[in-house]
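Missing here is one protein chain; the remaining ones are kept as they sit in the complex.
Up next, chain A:
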Amino acid sequence: MHRNVVHESRRISKSHNHCPPIQYWIFPRLHRFPLYLKGASPASISLRLFQQFLLRLQRIPKKIVRLISLAISGMDAKDVEEDEFGFSRNYFLAKDLRGSGKKSTRKLSDIDLVDEQELREAASRIEIKHEKDIGLLVDSYKSLYSKWAFDLRCGFGLLMYGFGSKKSLLEDFASSALTDSGVVVMNGYLQSVNIKQVVIALAELLWDQMKAKRKTSIGGLQKTQQPFSSQSMEDLIAFMDGSQMKDSDLWDKKMVHTQFNWCWYHVPTFMPYKLEGMFFPLILASSGTSQNAKTAAIVLQRMPVNDLYGVCRERFLVSSQVTLNSHLTEFKDHELVKTRRHSDGQDCLYIPLTSEALQKVLQQI
């Protein structure tokens, strides 16, 4: 019972405007949010462990960077992962080169592209192929729920892989088989995941569970009667949708042994990646270029750096240029603020949001 479940299912497209390589973005910039919890509250030990868990995840962004470069460079010789499959690639390359004389030079622009709005509407209406079989397939996994729960109970994390979205399957599993644990779902396909908020939510959940545990223990419930009692809160149950990952992409050996304890499960669902793919561009849509222009136009509140210091000082926000710079570095790291060279040669700062969004943010603050 003293567990949290983090369900992570991630697929993030960094930009909406073009089709980027897939990037895994688990806890972006986690190291910016070190959480040092002190005191001797009942939950402090577990929280400290949890903190360690999170702090250790600091290395993930590096891995992501590696992955991005891997994806962009494509067939780079440094790409170990690609080398592993060298044989098949070489075979196909050879095959490809043989027929290079006939290589097609046609482009997507040769096709009559459909209007994006129309395409998206059609996409929402389109019926799912093999819906009945998919339903049966997903239902067939219900018999495995108790096995998965048993694995979780034994201290393993579950790593589900195989073709098809597993979001609803995992949520159903958590809703029906893990009712005695708190469950937090992290939608990793969204790039707005803020680790600080997640940590607070998890800490609150853990705190509630600790309180509940104390109540039940006062009530005289035996330890052995509690399904997850043998494992204390120090274990954070995690299960993860790993359909398209290679384990080395997200964690290194040290983390596998110290932070995660994965038990792999092959769970193909063939369910559509509806939510996971919602930020992916439709490549046959015709409005891609206008979208680019729109984004480029979202440059607001531009202000030269020197002016900014003056304003901030006036408002008693900062007392020195050094403090301001440290704040700005932080903001830049989080991509909350970007710089652009002004026509007069000065560096300008801008917030990459639309004016409406910015106004909304200001209202909320």
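As a working rule, a contact is a pair of C-beta atoms (placed from the backbone, for glycine too) under 8 Å apart; a residue touches a chain by one contact, two chains touch by 3 or more; residues count from 1.
The rule is simple: contacts and distances are computed from a predicted model.
Name the absent chain by its UniProt protein name; which of "Bardet-Biedl syndrome 9", "Exosome complex component RRP41", "Probable electron transfer flavoprotein subunit beta" or "Origin of replication complex subunit 3" is it?
The missing chain's protein name, per its UniProt entry, is "Origin of replication complex subunit 3".
Any idea which of A:Val138, A:Leu328 or A:Leu349 touches the chain not displayed?
Touching the chain that is not displayed is residue A:Val138.
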